[in-house]
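Sharing a structure here in structure tokens format.
Left out: one protein chain. Kept in place: all the others.
Order of writing sets the labels: A, B, C and D. Residues in every chain begin at 1.
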Amino acid sequence: MRKNITIEEAAQEVQGRSQAQETLRRLLKNKGAIIGMVFLVLLVAATIASTFIYDYDTDIVGLSTEIFQGPSLEHWFGTDQTGRDIFARVIYGARYSLAISIGSVAIGLVIGMILGALAGFYGGVIDQIVMRSNDILYSIPNIMIAVVIVSLLGTSTVNLLLALSISSATGFTRITRAQVMTIRGEEYIESAYAMGLPTWKIILKHIIPNCLSPIIVQITLRIGSTIISASSLSFLGVGVPSPTPEWGAMLSDGRGYIRSSGWMCMFPGLAIMLTVLALNLLGDGLRDALDPKLKK
Amino acid sequence: MIRYIIKRLLLMIPTLLVTSLLIFWAMDLAGGDPVQQILPENATVEQQEALRESMGLNDPFLTRYFRYVGGIITGDMGTSWKSGLDVFDTFMGRLPKTLLLGGTALIFACLISIPLGVYTAIHQNSWKDTAGMVFALFGVSMPNFWLGLMFILLFSLKLGWLPSGGTGGIEYLIMPAATVGLSLAALLTRTTRSAMLDVIRQDYMTTAKAKGASRNRVIYQHGLRNAMIPIVTAIGMQFSFVMTGSVLAETVFAWPGIGRLIVDAINKRDTPTVTGSIILCCVMMALINLATDIVYAFCDPRIKAQYSNKR
Amino acid sequence: ACGGDSGSSGDSGSTGTSSAGEEGSVPGVKKDLIVGTAADINQLNPMLQNDQANNNCLVMTHQRLVSLDNETNEKNPQLATSWEWTDDNHLVFHLVENATFSTGEPLTADDVVFTYEMAMSDDPTLSAVSGTLGLVESVEALDTYTVQFTTTQYSNELLDTLMGVPMSIQSKAAWEDESNEEPWLVGSGQYVFSEWKEGEYAKFVRNENYWGDDPGMADEIIFKPLLEASQRVIALQNGEIDVCIDPPATELEYLEEDENITVHTQPGTRLFYLGFNCEKEPFNNEKLRQAVSCAIDKDYIIEVVLGGRGKPQTSILNRGVWSFLDDNEIEGYTYDLDRAKELMAEAGYPDGGLTVNLYAATDDPYKTIAPIIQANLQQIGITVNIQSFDQATLKTECQAGNQDMFLWRWNVITRLDETYRELYYTGYPTNYHHLADSYVDEMTDKILVEKDADVRMQESQELQQYMAEIVPQVPLYVPDLVIAYNKNLQGTYLFGGGNHVWSHAYVALESAE
Amino acid sequence: MADEKKIILEVQNLTKYFDTPKGKLHAVDGVSFQIEEGKTLGVVGESGCGKSTTGRTLLKLTEPTSGKIIFDGEDITRYNRSRMRALRTKMQMIFQDPFSSLDPRQSIMQLISEPIKEHKLLSRKEEIEKRTLELMDIVGLARRFVNSYPHELDGGRRQRIGIARALAVNPKLIVCDEPVSALDVSIQAQILNLLKQLQRDMGLTYVFITHDLSVVKYFSDDIAVMYLGQMVEKAPSDEIFANPAHPYTQSLLSAIPLPIVGKEKPERKLIKGEVTSPVNLPDQCRFLKRCDACMEDCAHRPNPQLTEISPDHFVACHMVADKYGA
Partner (left out) sequence: MADNVLEIKDLVVHYETDDGCVEAVNGLSISIGRERTLGLVGETGAGKTTTALSILNLVPNPPGVIKSGEILVEGKNVLQMSEKELESMRGNDVAMIFQDPMTALNPVMTVGSQIAESIQLHQNVDAKEAMEKAKEMLRTVGISDSRAGDYPHQFSGGMKQRVIIAIALACQPNLLIADEPTTALDVTIQAQVLSLMKDLIVNNHMSMLLITHDLGVVAETCDDVAVVYAGRIVEVGSADDVFNHTRHPYTEGLFDSLPNLRQRGEELVPIKGLMPDPMNLPQGCTFAERCPYATEACRENIPELRHVEGSHYVACDAYRDPSFRLRRNQNG
């Protein structure tokens, strides 16, 4: 156990491992995160593959006479009220859940990071305005905001995306602001000023990159919770409209048949749960990997 | 402290004005001609026009808005286009139901999550911790309306133990509250655990141990009281989650609370109900936030001091 | 199916789980009758309300001059013993002489006149139905028990209008009593409004001052909104409710298996249809409408939506209405893909390539039908964008004419004119088809005033045939009227159209228990 | 005369107030001094007395509230950010905490080359790399660490990076804000040696901020003692240790625990009370409340000013001033 190596050699061993590499190394040690990543990769692969396997018009939204068939070898997850294969729809539908949540998180991220960075960096009036309005949005349950927006603008995927990105944005604004405020007070920012770097370079090169860790964690967790929000909205009838094989919409469809055809509810729900679980596992893994407290 | 509370209450006014303006504006944009809803389909154009005029719908936006705000000040939030009932009364009539559901869920969640969170934290990295965390992870990953549906499938349809929806005795409350409560419990377990883990690493915990305090005393007297601060924050933040959860649980279990009131009203374009209810919701949330902050101050004297300092 | 505690009493207890069956004041009759409905009531002022949930209550609490017989579709006397057109402009009613309101006060010609004058008012806070009384000039009391209507012209349908729930006779005294904040609740029916907990239940109690010889049996009738259909079914099976309105097709088998439950099925009347906007591109093209009609597989829709419990039809009238033409008597554009493609070509779209919108409400069954239509039309090259709205918005949108196609329903079973005029008459506000066809208008007017029944029958059937040819709408199906209830339910009467009358229904207690 | 010393930095009446919720915080309150080129001015004082703020204000990292800063003959007090940026090549700073003063996401190469690139001192990549390695040699950092990240190194090495960064632009003046207080004695000695050697080799001028009097005595030519934002005593290093005049300086010196056993030690002179908060200060002697030696009328007299009691030895104390009969 006790190897006879000098300090110099020891240092050389760890030489040149950036924080990102360090994080990755720790992430790869985390079983949960690996499971999560593998699941997500498989899911993405499956949904891409489903594009080639199935024909949207006939297999995904088309009609068939094999209605309400329970799970079988032929229809793994059974069929629904218009005879569509639920397995096909679940696999194919992954793209909607993923795209909507990733999309809205991305929009929310951009808006939230900009607002949060401005508020956190400049403080004062900007901070007040941003944070007050953020508080307002924050105090109304997200789902209400989303329901209002979607039902006002009409039920469509784009509106859903918009509605969901608002709640993402509030979250990201908060976290970015808090991060920026912490980082702004760090000595290396002052050091950068002392080196003569202009403000914009400092924000870009030093503040933003150092804010990223919790934001990255937040992104994964957000995508997960947004999948749930999106499906909740579809379930309430204000999300993605019905024939689209979005998981929440499928659940909403299946709800009426829960007794006779429980599988119609079961599988889309399981799909949501497992995907979110995978994202949460990954998020938790990332959090642990990035957490400076555990670094010691 | 009292001054702080008063200041916060006063601060709510502009916030609510802005909020109500936004909602009023949004609902205005949405259209939803009340005349269509109030009158039978075959009403004459003259009747429609007369109704519009009498409801003041032909006035400019701001006039209507200020009339509305004026109404609120005198305690009149308008009447529903759909049911003709007073919006405030309707909301208040529904509120106890939601509070009952949300409150039960929250208590249920706290009863599970705080002991579990503490337990997992003090057994960090053991199999007990892992098991607790897997539970919590599943809990947060599950859409709670789906959980509700699965409950119905199991307990109402397969086993016939519990009613599938509606209100009445305690048996009606169990499934909705468990649905909201479980997800919440999962969330709070995670918060409690990480708060507790943070606290466990603190020096004052070692100080307490070094005094000779027993393990339980250290954990509950010193640890939990400090961990309560982030937990209270989390609970405060989760009220909005409770509301969201309630909207869904109310839909799944036909529970007549405010969540469903609002969703139904939105679906029916019942503008006065939507506007009024959302404003009241905001008031409620603001009050809850204030209450959270006050509870906070009792958990943490440093924050109490801050409140007294802020003039 | 029921377990439970018989001991519980009190208000909330009785609304919830009175499955044990407490005896009411009538021997052998369960105290309350609980009806699980698909919608909550919202307005019990007869002249301001406009939906079925309210109607179902008002028919118990209020009465009209004339009523419709559930079984024979005949007009029966209710508050009027007889009536006659004394000439083309005068309709005279002779009233029952011993009728009283629930307050115990007598019901006289003054109340009738008061009611109709209020109905004709243009004040929207009093009446929303003055439009339907357009041809009534005045109403006057000839003596205490005689009322005369003066009209601008003879109408086949005035009586039918007067049978409608909004025309329920209200109490003048109640309205004049300043302290009564809800005077419209006073009626002369078998039941009296007691309590409404919005979203939970509406409770009605037996009218102890009822004047007639057909009093109510149950002490209380409670309407409990359970919006989710499957929930109503479960509630019925658990004994939480005695009646389940509109049980979903998919769960009927469970109900039929349940020995404590009776499932009653009868042919329905409500028509679900796919309407076109006939004024706007592209469906101002008659051939295209016909093509669409040929492309729609009604049987499949019935299978999917109703589990087969419904009938397809071609006539635009509601099934069972006087002069209705069943499918063997009328020719139309029925499901035939080849023909549909030919018609597409004739319409100028040989290769399809057409994109249209379909406006549909967000609730059942529209949200199930819409995708089927989408899939059906895909086969003849029409791409359908489904747009979902709540019902109120849908109506507004359709009135504004933004739709290409829309899904809607219609259920008028007495008045021919109402269907022809309100849905198809040029410029009528509810003419969502935006149809402007002089032949239709002309025939509609004729049918309204034609006194010779045979001629009227022929005219009406010609018009139906014409409609089937120009296809302003594709009639999709009429669902069977299904209702499930406690097997001990007695004395129920069903309106053909699904407007239930519960005033005589009750649950008999099993003697052997 | 030929050996007339060049004054590189002159500060006149420098003030910096912060507005806080509790009131006006006098972080720096009328500080004046000069530094000759190639010399070291040590600044000592208790925590919170405004040492760091003074240092930061000198570099205009915070804007002074009032006063004048003359650097190398230029009055830089009113220079704005962009004009200051050019001056950053001449004046630099070394920070206290080697853990938080280095961006954890940058490698040593990036960290050291950043100022070179920013000021375009060199343009070609190879030149920059070469210069970076050179700087690493100068501060005694083994070249093989060039691609390492700060979190992989110990405090001493990190502090060397901080020094290399400061040196990268060839500054004349370096403000060292407690550069060794976070380090162990053995490492501290290594860094102090390095700084000393750099001063000799490059003719650097230091403002050396610390609370460790033994370090400052060893390191500085002149010493300024600060108390609650003000300078209470300033004198050449040896003079101040030999003849501390201000009661505060006296107690401060006597409070240092000396690592000597068994030999006679100077008597302890404990200061009573706690550090006073620098918010809303009265216009009296600031040491009044904790002073043992103070006279009755100190409470009624205005805040004492620095007076020269012997050549180059300035004290701000009524008692001392009275004694020397200024």
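Observations
Methods note: a contact is a pair of C-beta atoms (placed from the backbone, for glycine too) under 8 Å apart; a residue touches a chain by one contact, two chains touch by 3 or more.
Note that the structure is a prediction, hence the values are computed from the model and not measured.
Checked against the full complex, the candidates B:L57, B:A213 or B:V295 give a single residue touching the omitted chain, namely B:A213. Within the whole complex, the absent chain has one touching residue among D:K120, D:R268 or D:H300, and that is D:R268. Within the set D:I35, D:I138, D:I187 or D:A316, the residue that contacts the chain not displayed is D:I187.
Listed here are the subunit B residues that touch the chain not shown: 124-125, 202-204, 206-215, 221-222, 225-226, 229, 299-302, 305. Even with one chain removed from view, subunit D keeps its contact list with that chain: residues 46-47, 154, 156, 184-190, 192-193, 196, 211, 213-215, 217-221, 237-238, 251-252, 254-262, 268, 270-271, 274-275.
Everything below uses one rule, namely that only the chains that are shown with their structure count from here on.
Rounded to a whole number, the gap between the C-alpha centres of subunit B and subunit C is 39 angstrom. Within subunit C, residues 228, 230, 234, 362, 390 each touch two or more of the remaining chains. Taken residue by residue, subunit D touches two or more other chains at no position, since every residue touches fewer. Those residues of subunit A lying in contact with subunit C across their complex are 57, 61-63, 65, 67-68, 81-82, 151, 154-155, 237-238, 241-243, 253, 255-261.
Residue ranges on subunit B touching subunit A, taken from their complex, read 15, 18-19, 22-23, 26-27, 29-30, 137-138, 140-143, 145-146, 149-150, 152-153, 157, 201, 240-241, 243-244, 247-248, 251, 262-263, 266-267, 274, 278, 281-282, 285-286, 289. Contacts from subunit B toward subunit C in the complex involve residues 31-33, 36-48, 50-51, 54, 80, 82-85, 90, 93-94, 152, 156-157, 160, 163-169, 172, 254, 256, 260-261, 266-269.
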